[in-house]
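Entry: chain A
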Amino acid sequence: MMLACLILIPLAAGVLAWAAARWSVTAARWIALLAMLADFTLALSLWISHYHAGFATWYAETDWAWIPQLGIRFHLAVDGLSLLLLMLTFFLGTISVLVSWREITEAAGFFHLNLLWILAGIAGVFLAVNLFLFYFAWELMLVPMYFLIAVWGHENRTYAAVKFFIFTQLSGLLMLVAILALFFLHHHATGVYSFEYQDLLGTAMSPGTEMWIMLGFFVAFAVKLPVVVLHTWLPDAHTEAPTAGSVILAGLLLKTGAYGMLRFVLPLFPHAASVFAPIAMALGVAGILYGALLAFGQTDLKRLVAYTSVSHLGFVLLGIFAWNSLALQGAVMTMICHGISTGALFVLVGALHERIHTREMDHMGGIWSTAPRLSGAALFFALASLGLPGLGDFVGEFLVLLGAYQKSIVLTSLAAIGILFATFYALRLVQRAFQGPNTRDWHIPDLVPREGLVIGLMIAALLWLGLYPRPILDTFQQAAARLEQLAPGK
Partner candidate 1 sequence: MLDLLWLVPAIPFASAFVLAVFGPRMRSKAVAVLGAGAIAVPAVLMLLIAAAFVSAPPAGGAYTQVLWTWIGVGSFRPAIAFYLDALSLVMVVVVTFVSFLIHVYSTEFMRGDEGYSRFFAYMNLFVASMVTLLLADNLLLLYLGWEGVGLCSYLLIGFWYQDPVNGLAGRKAFIVTRVGDTAMAVGLFLLFHSLGTLRIQDLLHTASDQWQIGSPYAVAAAALLLGGAVGKSAQLPLQTWLPDAMAGPTPTSALIHAATMVTAGVYLIARTHGLYELAPQVQLAVAVTGAATLLMAGCSALTQNDIKRVLAYSTISQIGYMFFALGVGAWGAAIFHFMTHAFFKALLFLAAGVVIEALHHEHNIFRMGGLRKELPAAFWTFLIGGCALAGLPLITAGYYSKDLILWSAANSTAGTAGLWVAGIAGVVLTSLYTFRLIFVVFFGQPATPVSHRPGPAMMIPAFVLAFLSITAGFATTPFAAFMAKALPELHEGGMGMSEVINSTVAGLAFLAGLLVAWYAYLSNPALGRAAATSRVGRVLHRFWFSDWGMDWFYDRLFVWPVVWSAKANKADIVDSIYTGLTRLAALCHRYFSLTETGRLRWYAAWIAGGSAFAVAIAMFL
Partner candidate 2 sequence: MLPIRESFILAGILFTLGVIGVLARRNLVFILMSIEVMLNAAGLAFVVAGAQWRQPDGQVVFLFILAMAAAELSVGLALVLELYRQYKTLDTDVLSRMRG
Partner candidate 3 sequence: MTIVFYVSSAVAIAATVLMLTRVRAVHALLYLIVSLLAVAVIFYVLGAPFVAALELIIYAGAIMVLFVFVVMLLNLGEETVRAERALLAPSMWIGPSVLAAILLAEFIWMLARGGVPPAQAVSIGPVEVGISLFGPYLIGVELTSMLLLGGLVGAYHLGSRKAPHTEVTHATHP
C-alpha cells in the first residue's frame, strides 16, 4: 500500500494542483511541493526502517490483480536499487518544483500536473515488477514530458519535443515487442500467461532468441541512457526544456534507462548480455570520450551540460556491463551523483538564463564579480562533474573503472582518458561563462534564498556522497551481489 502511495500521491496531487491553479497558482505550487516532500519522506522512512535488514530481497510489496487472465498485475516492490533511485526521484522532484517557482508563470497548473505525472511515471518504472505495468509506467512518463518541453520550452521547443518523443516512443515500442516475445515464450514453455518479473526470470530460450529479445530491451534502454549514436535527442531535449524539465531529464529519465539495464537486461538474459558485454562496454567508452569532446565544442551553456550527460552515462554503461560488484556499485553511485551534480548545473544555468536571457557562452564572462555565489556553486558542480575526489561523482567513476579494469585494461585506460577530457569541458564552462572580463557589463542579482537552499542541499548531498558513500553502497550491496552471481562464468 505504501508503495502504491508513492505513485498515487503525485498522480492525485497533479490533478489537485491543476484544479487549484484556477484560483491560486501559489496553492498549486505548494500542493506539488508538499506531495514531493511527502513522497520523499515516505521513501526515506522506508529506507531507514529497512536499513539494518540489509535489503536482502524484495520487500514492502503491493500486489493487486489488474487483468489476471493475462498475468497483468499491479505489482510493486522495492529492493536496494529501486529504493535508492526512488529517493533520488523525490529529491530531484522536490528540487524541480522549487526551481519552477518563479520560472513558470504560464499555465502553471497544467505545468505541475505534467511535472507530477512524470515523477509518478518514473516512480512507477522504479517500482514495477510486472513487465506490463513497467511498460505502462514507461509510457506514462513520456507524454507529460513531451508537453513539458513543447509548452514551456525555449525557442526550438517543438523540434526538440517531437525528436524526443519519436526517439523514445520508437524504442519503447521495440521494448514492447520484446516484452511480448518474452511473454509468449514463457507461455510456450510453461503454459501460463504471466508478465510477472519473477516468473519471467530464467525463461528457457535458444541463444539466438535470447540475443534478439535482449537487444530489443537494450535498444529501448540505450536510447534513454543514452548510448552513443542513439544520443542525439538528448542535447536538443535538455537544451530546450524548462529548468525543471532538464533537471528531471538528466537526473531521472536517463536513469530509467540504466535501471532497465540493471533490472531487466542483465537478469533476464544473462547469457546474451555477457556475450554482448564487450560491445556494450566499448559503446560506453565511446560515449565517454565522444560526449566529452562534443561538450567541449559547444558554445551554448545548456547544451554543453547536456553533452556531459552523454559522457557520464557512458561510465554507467561501462560499469553495468563490466558486471562485477565494484563496477555495478560504481554505476549506481554514478547514476545518483550524476543526477545531483548535473541537475544542479541545470538549475544554475536556468537561474543564469532567467537573469541574463541568454545561454550563449560568448555573451557571458565575468559573472563571478557580480554573482559570486552562483559562480562559486557552478565551479563546485563543474568540479564534481570532472570527477574531483571527495565529491560523489569521483566515487562512482573510480569504482566503475576499478571494476572495469578487471574486464578490459584497454577500455579502462581509454575511459580514464575520458576523465581527463571531462577537465576540458568543465573548466571551459567555468572560465568562459563565469570568469574572464565582464565585457557585457552584467549586473545581476546573486542567488536568492530559495535557490540558495536548493543549491546548498545539492552541495551537501554531493559532499556526503563523496566522503561517506557507505550508506548508498551498503544499500545496493545485496542487489549487486545477486547480479554478480548471475554473470555467466561466475
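Simple rule for what comes next: a contact is a pair of C-beta atoms (placed from the backbone, for glycine too) under 8 Å apart; a residue touches a chain by one contact, two chains touch by 3 or more; residues count from 1.
With respect to how the candidates were assembled, all candidates are chains of the complex that A comes from, given by their letters.
These numbers were taken from a predicted model, which means no experiment stands behind them.
S.K.: Among 1, 2 or 3, which touches chain A when you look at the whole complex?
M.R.: Of the listed options 1, 2 or 3, chain A touches just 1.
S.K.: Within their complex, state which residues of chain A touch candidate 1.
M.R.: Touch residues, chain A against candidate 1: 163, 228-229, 231-232, 235, 293-294, 296-299, 325-326, 329, 366, 368-369, 372, 376, 383, 388-390, 394-395, 398-399, 401-402, 405-406, 412-413, 416-417, 419-420, 423-424, 427-428, 431, 434-438, 467-470, 473-474, 477, 480.
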